[in-house]
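The structure under discussion is supplied below as structure tokens; questions concerning it will follow.
Only one protein chain is missing from this complex, and each of the others stays in its spot.
First chain written, first letter: the chains are A and B, and each begins at residue 1.
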Amino acid sequence: MPDFFINGQPVSAAKGQTVMQAAEANGFFIPTFCWHPHLSVSGNCRICVVEVEGEGGGGSWMEIACNMPVTEGMRVLTDSEAVRARRRETLQFILLNHPVDCGICDKAGECTLQDHHYELNGLPSVSTIPKVHATKYFDLSSRIVLDNERCIVCSRCVRFTREISKSNALGIQNRGDSSLVRPVENSNFEADPYSDNVIDICPVGALLSKQFLHKARVWYLKATPSVCPGCSRGCTVDLWHRKAEWKLNALDPRENTAIARVTPRENPAVNGPWICNKGRDLAQIFERPRAQQALLKGQPAPLADAIAAARRLIGEARRPAALVSNWGSNEELAAFKAAFGDRFECVVKSDWHAMPGERLEDELLIRADKNPNTRMAQQLFGDEPRLVPVDADLVLVWGEGASFANLPRGAKIVLLGSYLAPENGHAEVFIPVSIQTERAGHYTNFAGVVSRFEPIVRKKDGVAHAEQLFAQLAATAEAIA
Amino acid sequence: MSSMQHLLPEFEQLKKRYPAGFESSLTLPCLRRIQKERGYVADEDIDWLVEYLGVPRIQVEEVLSFYTQYRRAPIGRWHLQTCRNVSCSMRGAERLIDHLARRLGIQPGQTTPDGRFTLSHVECLGSCGTAPVVMVNDTYHENMSAEKVDALLEQLK
Partner (left out) sequence: MTGRKLLMSFPVTPTSHLLSEVRARGGYETLKKVLTSMTPEQVTKEVTAAGILGHGGAAFPVGRKWSVVHLNDGQPHYLCANADEGEPGTFKDRWILENAPHQLVESMLIAAYALQVRNAFVYIRGEFDLPYRRLQGAVDEAYAAGLLGEKILGTDFSLDLVVYRGAGSYVCGEASALITSIEGKKGYPRNRPPRLTVRGLYQRPTVINNVETLSNVEIIVRLGAEEFRKVGIAKSPGTQLVSISGHVEKPGVYEVEYGYPLAKFIYEDCGGVLGGKGLKCIIPGGISTKVLTAADIATVTYDHKAMEAVGSQVGSGGMVVIAEGTCMVRLLQVMLRFYHHESCGQCTPCREGMGWLHRTIDRIVAGKGRPEEIDTLVRISEANDGTTICGMGDAAGYATVGIIAKYRDEFEYYIANGRSKNGGRLEVDAIEREVAHA
């Protein structure tokens, strides 16, 4: 374990670490653009240059920290006058041709270049020549727009497709200041299910999400931790939505609760700093038309009436069965077990399956099980494949994905669901229940890691929280038993 | 199927000269060979080559865009590459290029309408002692002058 010094302070470094890694790990600030802890070292931006004091009377030298192995006793300065002067020069170069688009660029407010320029330079350009122009709006894919003028050719996006998603879909064409990030010509980037991660890692506003383009300034939004329900990996994510104090008065009120965008929430135990594109599109899952009205045999009814009707059916049932949702939270599943575990034949249902064309499984994040909480559901209700008994007279269906045609002919159906669907009208009783964005809870991923999600919006009054609902529905059943 | 498939046996022979695991190295020589055959590298050539070598397609695309000698579209039959670096400029390259441009009626970077000549600027060809130099396709023509270049153009049909 080499020990060395940063700004006079002793620091321990693990064997083989670079000065950048050791500085990071010990809370010392060294600016970066091209370096990323999960990507190979490129060493092209030159902003991370530090000064190393000479040994034995020799002069000090300066070199990039991201590629500098730590040696025993070396004395590194991250903020000397020489380092500051070098950073200013480097920023002069980076900003030479960079368009000052901040006023119209989505990255403003979370832009590394803005931050570094403000902190480390703040000086006007000394250039007397016009800026070099390049493609302003390049269709990198149907999801991502590329602005080559803003691009500082740090190659993070290229390295990501080479080393992480392994789609080898991005490259840098030409050379010199004609260099352009471009996608491979066979549409591999369109097919890369991890493509949108390059938006996060781009240190400037060169790579932007089309679905988020010009939607909102980031400082009007807050990030609420959640868990992606797209597969059993359970990547932790941030759901971005309008801050309460910045709510919009004049437009559709749904703008204030809608998910503006989804980004990864860094998690060493599960997904690192990445998510797949399905996770970016969670609004497409959560913001489908919601069921907000209880139904009795397809007719609207007050929630209380529907609950009472369901309770009666459950109480009268001789051979009740249940299809358990593997989208239920740990808390909801526990409540279901407590309420129905003894009396009901509980079968775990797979609410979602892979769509045509969707990647099934890979070595990075994506898993074949397209549901967030199969692990806990199976833990509570068994993991052998089972069918609803053919002689069941009541089936309590919780969640999506059940085909009524496959259920026993004579059984009455009580359906608990969140989204508008034709089946809602075919059940004896339909009770709308909340989704994960309306409550707090936990999922357990395929490996047993438990992650928490938090609400971004209050549920509507006509909708029930399943966790409390189960106890209500079971109340009479217990009395009978 | 690319019409360059007949080069495959040649590439197999080439591969034998390299150590195992050097397939990626074949990228440059194979592209050069394809270009020699076709006059440029076509998109279909890239597909076929990528599969044969087992390299990412983006690598081949990048290589084609980075090196000045590769072309992805046809040019004139005779490629007149004129150096205008220091020694050549000091021995008359600029006037020579002006002369050529006037003679052919095209600017550097362009091709004559009959497809016979393409005129290009290139950087130092390593022939400074015999400046000015014009490289026609693969051949260096050294110690050039306006008169010599006129005579040369007559011979290039």
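The rule we apply is simple: a contact is a pair of C-beta atoms (placed from the backbone, for glycine too) under 8 Å apart; a residue touches a chain by one contact, two chains touch by 3 or more.
Note that this is a predicted model, so its numbers are computed, not measured.
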Which displayed chains the unshown chain touches: A, B
Touching the absent chain when the full complex is considered, from A:Asp177, A:Asp305 or A:Asp342: A:Asp177
Candidate in contact with the missing chain, chosen from B:Leu8, B:Val86 or B:Leu156: B:Val86
Residues belonging to chain B that touch the chain removed from view: 17-19, 21-22, 24-29, 31-32, 53, 55, 59, 62-63, 66-70, 84-87, 89-92, 94-95, 122-131, 135, 138-140, 145-147
Footprint left on chain A by the chain that the document does not show: 41, 43-47, 49, 62, 64, 67, 69, 86, 89-90, 92-94, 96-97, 126-129, 132, 152-153, 155, 172, 174-179
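Methods note: only the chains that are shown with their structure count from here on.
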Cα-centroid distance, chain A relative to chain B, in whole angstrom: 48
Touching residues on chain A, where the partner in the complex is chain B: 162, 168-175, 182, 184-186, 188
Residue ranges of chain B in contact with chain A within the complex: 43, 46-47, 56-59, 61-62, 65-66
